[in-house]
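All protein chains but one are shown in place.
Here is chain A:
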Amino acid sequence: MRLALLILILPCWIFFPIQGVNAQNRSVSGTVTSSAGEPVQGVTVSLRGATAKATTDDAGSYRIDLPVAGQSLTFSAVGFETQELAIPTSNVLNVVLDEAQTNLDEVVVVGYGTQSRRTVTSAITKVGGEVLQDIPISTVGEGLKGKVAGARVYSSNNTPGADAVFRIRGGSSINKSNDPLVLVDGVERAFSGINPNDVESIEVLKDAASTAIYGSRASNGVVLITTKKGSAASSPRITFDVDLAHQSPETLIDFMDARDYINTVRPAVALSPNAQYNSASGYSASSGNDENSLYSTRYLRDGESVPAGYGSMPDPLDPSRTLIYQDNDYQSLMYRNVLWQNYYLGVDGGNEFIRYAASGGFTDDGGVALGTGYSRYSGRAKADVKISERLSLNTAFDFSSTRSSEFENQMNVIARGLATPATQKVYYADGRPTPGYNASSPNPVWWDYTRDIANKDKRLSLIGGLDYRILDQLKANVQISNYNHVTQYDYFEKAHEFSGLRTTKASFGELDRTKLDAYLSYDQSFGSAHSVSGMAGYSYQVTDNKAFSASATGASSDKVPTLTAGPNKTGADSKFEKEVLIGYFGRLSYDYQKKYLLMATFRYDGSSLFAEENRWGFFPGISGGWVVSEENFMRNSAVVNYLKVRASYGQTGNNSIGLYDALGRYATDARYNSNAGIVPATMPNRDLTWETSTQLDAGFDFSIVNNRISVSADYFNKITEDLLFSMELPNTTGFSNVQTNIGKVKFHGYDLELSSRNITGGDFSWDSKLTWSFVKNKVLELPDNGRDRNRIGGITLADGTAFGGTAEGEPLYRYYGYTVDHILQNAEQAANARYDESARGWDPADGQSIRGRKVAGDYEWMDRDGDGRVTSRDQFELGVTVPHTTGGLNNAFSYKNFSLNIFVDWALGHSINHNAYMRYFMNTFANNYTLVDEVKKAWTGEGDDTKYARFTANDPDVGNSNFSRTSDVFNYKGDYLCIREVTLQYRVPEKFIGRLGLKDLALTVSGNNLHYFSAVQGMGISPEVGASTTYNASYYNYPPIRRFSFGAKITL
């Protein structure tokens, strides 16, 4: 396929003859260099008032033919201050251009091309690669939080090496992927594996006019990452970076120590229906444990002295007896202070004919949580070769190999692992780690001892491209790339108390993506006023996904963690999947005197995911801009240096459906008594097609006060129609859902970017940059299901009205729970309390469990439906899981050789229901689930003014569920302000390093994730993720990690 396409493309150029240059009267030539001495390519050289024009080549040289009358030449280039110089008699004019001081002149990478910020009419945010420098981060996303106006970047999982999540303008979908399309040097891939040091720039395309050129995958925005390339500097430049960081959890939970735990639990167990747990063996606060018990608590025997490593205390139930116990801090066993390290070696350089850049890097994160870790080796090279005046070749490879270990289920290993009570022994007498209460609530040490988990990922991008300048105005470009991602996963579980089967699993997967992009671009100016450019192209992408996995059990020893050792081959699965995408695209832009700007783009996409009759989609985009500051009435304004208003409108698509959603699927993996069985698995829907987002964007860019303050702001309104929607089906159909194209949702809001050079000149400078994003959403239309507002999920009341779930006219991401009315203060109030469906009604006074009965100290819950009973219908909205506002503020100070960067970011509007924390009030698992110190504040008697109801031993199983239902008691605002980065750098003066042969030496101390100001501070989780529960297999309980680093950067 690849070869075939290449053969097709090549003749396209052979047809085009190289056009000769017409001789004129007079010729001026020279070279253009930057202030750093590097040649500048693409500088427009023009004669004022005439049509003659030339452009500098790779080596910065130009030649322009002029009528004799010409007096001076203008040199302009994106990113540089424009200069006008008189023509010397020698007709040789060499020029040094100064870099522009305003981002108005920066180059912005757009789909299949670049543009100057001045003429951009769509909503594109550019972040320079320098924001990822000098901070201790492993992945690109970690360094972008709060830095992209219009995008919420957050870590849903803090395990080492995990990628951050990108949400551009809220996303576009209700229950399909809201992840943007990510292209790294034109190759579609994930952020994973990219070394942040290699990034030159990141462009985030937000509105439809900029993203429509990516058509069917563009609804959630597009992120373009460009990696560094060589410059035409004469000598090679070598940089070496080393960073070492100390890592620790940013937040810890305040658990009870063993003594307080025993003092709290024993009296409560005595009042519970299971008082025998206070004296039987195998309970965490029992006096009856022995040498072989999991738990250390027991009575001191007559004549025995307190053993080493034990504490002692009087039994709260019988002060005449002495209890002894161990006091182990499981949180400190789980979370360690570990090292993070990063090494990077880069070289770049070039000459007139070749430019190159290459790098190698190694990053290692020891993993704060026991049993986790991440390391990455990366290497890349990029070369641009000028074959002839018109033909150049570019080629690149990018390789990374990562290894990581992470918990399969953080709810079990972290939330439940930390529930191990302080009185549990860490090791048995023979040195083996003790297990946990059950197989899925492990002692962290035991979990680490019994599991070997390794993930290995290798990613390789190969890119080859040709640029052919057919005419001065017409250029052909073809790029062929291959991206290969190999995954390996190995899992071995040693024989342990709950299973001696030694489960062994292994899997291999390979994703192989080949892509061809070919396009022609054309630029032409007519007179001095009209410029037109056009581009048209074709894209073909095929993705092959192959995977193999197998598992075995029954190995005879822990020595050989391979499938071979296990005689019972319990699983063997393979899959072959293929996806093809074909697209045609084009762009046409026009401007009049760089004052009135117009651009139109389109894409026509075909995807193999859909049935043949619904396969093709057309995605147009249009945008326009008016540079007001170019008008005569404003041109000489003393205050406003630049003002552009712009608007765009367009459509993009989302094809994120499963491979079988259109055609339906029968699964072949259902066995019965060792016979192969087939079961229906996916309900087919041949009518499935693209989900289409239509987005309106209106914005302006301006800069004032000598370009010292610049602002860019956008309003957007994005409506997604034909939502690819998992329509929930009645549970009598045999399927839980079917993929449909029904529904409509709206995301609207604004984003703002403001930069200011507060103090400039002299030794001291101070720059600030602020981003602010706001997005709201509303469901407009849902599949007709016969319910009011076509509500999906939620709770239906007896009178037929309903609330919650997803419904027309209501926002997304809400969640519900019970709400406390008050705490019942005495027996009389308890007797008159509402019947509570979830209360087991145990009262030690009469020794009976009577359903619905309450006891003094219980919560009296609000009764929503007014039926006098507290049932699952009595729930209220507690919050939403997605913030409406995100932002960041950077302040950069420099004084002589010192620079200081302080970056904070924030999110507002989301909430967190901390179920995992609530569970530390339950004392469930047969009274073996540990408690937090906060339990001491629980209600103890009439008149107690406290947030927490009475403490009961095993609240969910024998108590009245005060602490075992989602309620407002453990509901917290997720609003946070994070001191994300503080970086202090010192550049060693040249006089000290010059004699060492160094060009530059910078020493840096930096901190990352230093502190979150939030309501969940001290509760073990990150406020970045809103959650309706923190106790769920899909929630990540890994705490945010704080890093302090020291680094040195050497340039040779």
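Methods note: a residue touches a chain if its C-beta (ideal position, glycine included) is under 8 Å from a C-beta of that chain, and two chains touch if they have at least 3 such contacts; residues count from 1.
Keep this in mind: contacts and distances are computed from a predicted model.
With the options "Multiple sugar transport system permease protein", "ABC-type quaternary amine transporter", "Membrane protein" or "Cysteine desulfurase" in hand, the undepicted chain maps to the protein name "Membrane protein" (source: UniProt).
Between the chain not shown and the residues A:Gly360, A:Gly606 or A:Pro811, the one that touches is A:Gly606.
The residue from A:Val96, A:Val165, A:Val347 or A:Leu474 that touches the chain not shown here is A:Leu474.
Only one of A:Val107, A:Ala190, A:Leu244 or A:Ala439 touches the absent chain when the whole complex is considered: A:Ala439.
Among A:Ser388, A:Asn632 or A:Thr732, only A:Thr732 touches the chain that is left out of the view.
The omitted chain makes contact with just one of the residues A:Val560, A:Ile582 or A:Leu900: A:Ile582.
Where chain A meets the omitted chain, the residues involved are 1, 8-9, 11-12, 15-16, 19, 274, 280-282, 288, 290, 292-294, 435, 437-439, 470-471, 474, 495, 497-502, 518, 520, 522, 536, 538, 540, 542, 553-554, 568, 570-571, 574-580, 582, 584, 606-608, 612, 615, 659-660, 663-668, 670-681, 683-685, 727-736, 738, 740, 785-787, 793-796, 805, 837, 840, 849, 851, 871-872, 926, 956-958.
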